[in-house]
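Note that this complex is displayed minus one protein chain, with the remaining chains in position.
Naming follows writing order (A, B and C), and every chain is counted from residue 1.
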Amino acid sequence: MTAETTSTRGPETLDRVVIRFAGDSGDGMQLAGDRFTDVSAAFGNDLATLPNFPAEIRAPAGTIAGVSSFQVHISDHDILTPGDSPNVLVAMNPAALKANLQDMPPGSTLLLNEDAFEQRNLDKAGYQANPIEDGSLSAYRIVRVPMTSITLESTKDLGVKPRDAERSKNFFALGLLSWMYTRPIDPIVEWINERFGSKTTVRDANLAAFKAGYHFGETAELFDHPWEVLPADLPPGRYRNITGNVALAYGLIAASQSSKLPIAYASYPITPASDILHELSRHKNFGVRTLQAEDEIGAAGVAVGAAFAGHLGVTATSGPGMDLKAESMGLAVSLELPLIVVDVQRGGPSTGLPTKTEQSDLLAAMYGRHGEAPMPVVAPRSPSHCFEAAFEAARLALKYRTPVILLTDGYLANGSEPWFLPDVEALPDIGVPFADSPNHDGDFWPYLRDPETLARPWAIPGTPGLMHRIGGLEKEDGTGNVNYDPENHEHMVRIRAEKVAGIARDIPPVEVDDPDDADLLVLGWGSTWGSIQAAVRRLRADGKQVAHAHLVHMNPFPSNLGEVLSGYQKILVPEMNLGQLSRLVRAEYLVDARTLSKVQGVPFSATEIEARILEMLDA
Amino acid sequence: MTAETTSTRGPETLDRVVIRFAGDSGDGMQLAGDRFTDVSAAFGNDLATLPNFPAEIRAPAGTIAGVSSFQVHISDHDILTPGDSPNVLVAMNPAALKANLQDMPPGSTLLLNEDAFEQRNLDKAGYQANPIEDGSLSAYRIVRVPMTSITLESTKDLGVKPRDAERSKNFFALGLLSWMYTRPIDPIVEWINERFGSKTTVRDANLAAFKAGYHFGETAELFDHPWEVLPADLPPGRYRNITGNVALAYGLIAASQSSKLPIAYASYPITPASDILHELSRHKNFGVRTLQAEDEIGAAGVAVGAAFAGHLGVTATSGPGMDLKAESMGLAVSLELPLIVVDVQRGGPSTGLPTKTEQSDLLAAMYGRHGEAPMPVVAPRSPSHCFEAAFEAARLALKYRTPVILLTDGYLANGSEPWFLPDVEALPDIGVPFADSPNHDGDFWPYLRDPETLARPWAIPGTPGLMHRIGGLEKEDGTGNVNYDPENHEHMVRIRAEKVAGIARDIPPVEVDDPDDADLLVLGWGSTWGSIQAAVRRLRADGKQVAHAHLVHMNPFPSNLGEVLSGYQKILVPEMNLGQLSRLVRAEYLVDARTLSKVQGVPFSATEIEARILEMLDA
Amino acid sequence: MPDEAVKLSRKDFQSDQEVRWCPGCGDYSILTAVQLLLPELDVKPENLVFVSGIGCAARFPYYMNVYGLHGIHGRAPAIATGIALSRPDLDVWVITGDGDALSIGGNHLIHSLRRNVNFTMLLFNNQIYGLTKGQYSPTSEVGKVTKSTPFGSIDHPFNPVSLALGAEATFVARTHDMDRKHMTETFRRAHAHRGSSFVEVYQNCNVFNDGAFAAVTAKEARPNMLIDLKHGEPIRFGAEGQHGVVVNARGETEIVDVADVGEDRLLVHDEHRDDPSLAFALSRLADTPTVPTPVGVFRDVERPIYEGEVQRQLVGAQEQRGPGDLEALIGSGATWEVGG
Partner (left out) sequence: MPDEAVKLSRKDFQSDQEVRWCPGCGDYSILTAVQLLLPELDVKPENLVFVSGIGCAARFPYYMNVYGLHGIHGRAPAIATGIALSRPDLDVWVITGDGDALSIGGNHLIHSLRRNVNFTMLLFNNQIYGLTKGQYSPTSEVGKVTKSTPFGSIDHPFNPVSLALGAEATFVARTHDMDRKHMTETFRRAHAHRGSSFVEVYQNCNVFNDGAFAAVTAKEARPNMLIDLKHGEPIRFGAEGQHGVVVNARGETEIVDVADVGEDRLLVHDEHRDDPSLAFALSRLADTPTVPTPVGVFRDVERPIYEGEVQRQLVGAQEQRGPGDLEALIGSGATWEVGG
């Protein structure tokens, strides 16, 4: 916390604070974090969150493997990341403490549920001695709170079984934090009433625990005062907090409305993409058809069929599913039909780290299909930006009649931030006309292209007079008839490539954030945007000169990218992979782009990027 | 034909001749070509062949789509390609003439089955007038032979139904060509006796037609003399003619023998890879297990299972199947098990041109899997070289416990050339010991690596005391236990990459063929070797300076490649794709490699490459 | 029924593409049967979509003057599902082969059948891989010598009718390429069924597996070797209907001489039985087409179709909540105003 603590009882004002809720998968830490986030959002803070779940559904209670955490960064100014290191850790048991301690800076606060620090749990977490007593935590500010017992106490008259009552302790913690950071309590009380309205005892227990936590803060002399983080003055307008997966689903629905094409969404569940299916399946009144397929191949096939039939075909998955969809994507490339393929990247290779984030599918998105099968690739840079990126992917798919890959990742998918609600009226019309009449003296030629976009006509079944047959065999340009002629094949291979390359004329040039023309450019893509911006701002605050350019269109690249890169002596590309974007720009522009890799399933901290930039500046 | 024709009746000697047999899919042109090739091989010529089939099983008789051809280049010196343009075209019908005429240089010979040039066939081929009569072929030397009628005549007393007798006309053509180029006839007679021994009437008809063709050449005054192409003086030793698919199958069997590991080959049929399955399934006495799987995913799974169980697991396919095997390859990368994945490349994207050749799967082989999933890639450069390449792929897979991609193509698969039989005694032992005892004080750690190769121990089921469980989730290095620790993941991602990169220390440096140190280097890979060498030799013969380096190891690159490339001012990469190797070397070494693309389903001609080199030399 | 549809003829359904199957291939007669049937049906060409995978059979759509999608190997049922899902107004057909549908496409096949997607699927079973030049298929008999099995195949084959019934198919039938009339009537029934209609068509591949079905489909063989199932009638066959099918005392289905058991003992065929067990039992009378083999409609039952239920949910949602309001959607949940 940046401000100095005073000794008044009134809240002390902070410009920002990073809190991490950590406990057993069963302890409801994600829920506590979500609630704290929502009130803070509604309160007007800027914020960013980082949930972190174990890959197991529910590893044995009390073990390290079972620890689940949720980090939230709230501030009174515009911020970009969930925060490098928490100021406060709420640890519901020893495992939660052990799993998260390495991220806590000296002097930070550890809020411990001391009831949980008994032998069985200490053993499960692999503690020889009780860290609360053995002085090993002396570098921290330890606050011990008997959360379990007070929760039980506060709910004992409600006729809840102790086992169930105990479950409310996350609301106790939430109450305590709400007091500490002077959060409004009514929204949470309302939320509890609404959410648990049906199960009255649960509702009452949660309410009781929440209030107990809040009062405990007031009464127990844990801290001599609370803190407050004032609203941020973000650009005026209406906001909500949103995760990447939900923003992406909304972006697709917006594209559907703006193109007047119903969404046909087929998907096979996979972490971290499943929530897109869950979200879309709730909005059938938008005409959204969702189908849970038998596998990823089936899902891709369904989406291709829907596209042929004139719907906005979409399929989403994560790495392993992308492998399986490759052949169908190649078919869509050959059919030249609009299709959106979403890849929510996670830790690979193979099953890898299913619940962790990574950016290691970029080269697979570019080249992961046999033959010359080019596809545009769009990558959002923040959770809320998934809305725009999804809309853009749809625009390109429809206008150019091509499958498009929308490349997000686990951090964007589950992370959240305030979202400045777009003016839906202002969304462009991205609809494209279906072919409705013959286009070649009386005949219909399905591959007679628009000279400008090179897109072929989209004639959908049900249209009289335009009956045609197409498939994955090479086709004669124009007629679309099967054709094995050597020159025609080369022509088709090249025209498919040109069509995608030509999109560069239809996308904005890459913007360079370079106030004091620097020699070093940080080139980023996707979810590293926040960490890079934060690092760059810090360095500038220290008077250093650094430029930042961030790619959203990965294929084709913006037409000015080569020129931009050639303007810098040093180029650093931070990526959550072994250097995939670097390879692309090196091959394309022969510039000596250097990679900063992090392949750990967690986002870069601004500090990590800052450090590397400094090295390069000094080099 | 390079020599001048004389007027003696004795055979005129030529240094080389290129003959193309063309007819309906039903006309047995592949067979005629094969026979002519085998006698010429046995006769001692150097040679190279290029079969060319339609994608349809059997398009309507007489149509262009149904034309099948076989080109063979025989010579008295060492040659590298099937020849740029034929000296003689044998056309069994009008469609065969029309489909192939554009490849015939003026002055070349057209040997036409005039019986077939009647209205129905002319219509089917889309000829308005009969090209034999309308003078449109005046630029060529036309030889009209009533092949069908003579064949029927010659077989009429054998009690064969006319419809069947007519089938023998390919042997008539073969007989005629055998006379023209003074080929020994006994081998063909024997072959016919052996092959059709059971069906005596067929045998007799074929023999009769063959002899009729031969005698026709002698008696009819078509040519005033025959020609001959003397044996080439190849390096002394034993030779046979071999196609790439058969050589590859033999290479796998050799690897199996040299490693004492039975082959478990699982595959789903696909052109042009199916023949590997057909060949291997015939050699069960070598302990080769072949399984025709339900699909490519199943085939890959079977091969992975076999590898886990201690066999030499192999699976082969072409582009579409590679897409489907991607996820299983990623699993093998994570399991660190030896596996060979063969990709016989064909025209893409999607179903593309199933029977045509292409090199467009290189980038997919490199990056076509989600996550960081590096795999070594080996690419043979000629049909017979598929033997060595398969052996090398097995060596690397076994020694480094990694899946390896063996990247061939349709031209290598079906093309043939004389093969200098290797000394099987001299083949190195590529066997690797199975783990047989605990390796970490009493325990067995499946990921405790060999410090030099970084390979993990291969402990197979059935071995007491080494029971272990592994899978596709990230593993702790050493123990192999499931592990979600961030640092461990980065360590594993990097060590998997280093293991593959380290193979560079274990492969020969790339050799540069550069007699008179040139400024321009032609860098090739795979099947373009012959065309590039031929072009380079021609240019040198004209006193031009050109260097040629050809890659067999595509990943990792030979350790000296960067240095080699930096030694040239100009680098040209001819590829049957849009520039995939160029991208790799540009990204890796920041050299301005230029691409010569040909994506037409047919190999480069030496002339095409020669022309481009000249352009660059003059530029 | 729209008038113009009435006047359609075979050639209205023929495309300008040259048919490219081997001379003598059974595929020709199936194509003819379909092109002759369509004019009799109440369908407009522009509403027809023929979807296929890869194989000789799968080339079928190119020869039809309707909408056609020649997909990738094995995935036709998935692609057809996408078409039907988004456009229930269309008339979707799937043309596939024994390799395309039962080998690589097996998973999509069984799932589309259980979902009861409204399409008509014709599986051209020639017990071989034709397009790839003659490897054995999942319906090839054990011991078959092919390019990939020089020592004979060892896989026990699928019985496509049994597999479809095990996968909850609502319409299952079998016919063969030697009998246009039987094909036509079977296809007509399949098309009339609402939901997934699965039709196995015995098809002769005269190049790589000639005569595979001759023992039952040859004209002279049919009376004694084909058991033509007729709804509501006792199951009997033979030149004089001398043979029949009964369920014996042990509950097992068996073939008998009618003379021995009497007509009333014969099993009466009921296509509409909710329980597929007897249809399944009939499918087991012949494991290979070398013994008396049932043809015709094994099963034809009603079940809600997938896209119909989807439609129901869409309409329901719109009735409940009104048509989607994008502004309301993105503004849902907790929002706040930042003052200017």
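Here are some notes:
As a convention for this text, a residue touches a chain if its C-beta (ideal position, glycine included) is under 8 Å from a C-beta of that chain, and two chains touch if they have at least 3 such contacts.
Everything numeric here is computed off the predicted structure, so don't read it as measured data.
Contacts of the undrawn chain with the visible chains, over the full complex, involve A, B, C.
Per the touch definition above, the residue from B:254, B:379 or B:397 contacting the chain not shown is B:254.
The missing chain, though absent from the display, is touched by one residue of B:91, B:192, B:306 or B:507; that residue is B:306. Considering the full assembly, B:233 is the residue among B:118, B:218 or B:233 that touches the omitted chain.
Of the listed positions A:9, A:58 or A:260, the one in contact with the omitted chain in the full complex is A:58.
Of the residues in chain A, those that touch the hidden partner chain are 56-61, 63, 65-66, 268-271, 274, 277-278, 281-282, 284, 290, 292, 294-296, 320, 350-351. Contacts to the hidden chain, counted on chain C, fall at residues 103-107, 110-111, 114-116, 138, 151-152, 154-159, 162-168, 247, 250-253, 267-268, 270, 273, 275-278, 280-281, 284, 303-304, 306, 309-310, 313, 316-317.
Seen across the whole complex, the unshown chain contacts chain B at 38, 41-44, 187, 231, 233-241, 250, 253-254, 257, 262, 264, 266, 283-287, 289, 291, 293-295, 297-311, 313, 327-328, 330-331, 335, 387, 421-422, 424, 460-473, 481-482.
We adopt the following convention: only the chains that are shown with their structure count from here on.
Rounded to a whole number, the gap between the C-alpha centres of chain B and chain C is 39 angstrom.
Annotation for chain B: residues 65, 320, 350-351 touch two or more other chains. Shown for chain C are the residues that touch two or more other chains, namely 54, 72.
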